[in-house]
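First the structure, which I've put down as structure tokens, then a few questions once you've had a look.
Complex shown without one protein chain; remaining protein chains in place.
== chain A ==
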Amino acid sequence: MLDIESQKSPKGRWPTPPFDPRFPNQNQTRNCYQNFLDYHRCVRKMNQRGKGTQPCEYYFRVFRSLCPRSWVQRWTEQIQEGTFAGKI
């Protein structure tokens, strides 16, 4: 579930993340963070209900495109250690 490698983007025509009207300005920090949170929340909820996590893939691809690798790595480690500050 938390393994990025197992959720690699499909080899299809994934255009880059579209314009998100919730984040219209120069500062896209929240765009990256929000999609990261949404992905993990989606996966958690789907797993709770026993459903597949395929619909969560959109959030995964958006944060993979937008978020710097170092940030994703740091947050993933924090989630694994239980020290992640966000609500998932």
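Rule of thumb we're sticking to: a contact is a pair of C-beta atoms (placed from the backbone, for glycine too) under 8 Å apart; a residue touches a chain by one contact, two chains touch by 3 or more; residues count from 1.
Keep this in mind: contacts and distances are computed from a predicted model.
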item	value
Absent chain [UniProt protein name; select from "Sesquipedalian", "Pyruvate dehydrogenase E1 component subunit beta", "Integrator complex subunit 11" or "Cytochrome c oxidase subunit 2"]	"Cytochrome c oxidase subunit 2"
Touching residues (missing chain, whole complex) on chain A	9, 11, 14-19, 24, 26-29, 31-32, 64-70
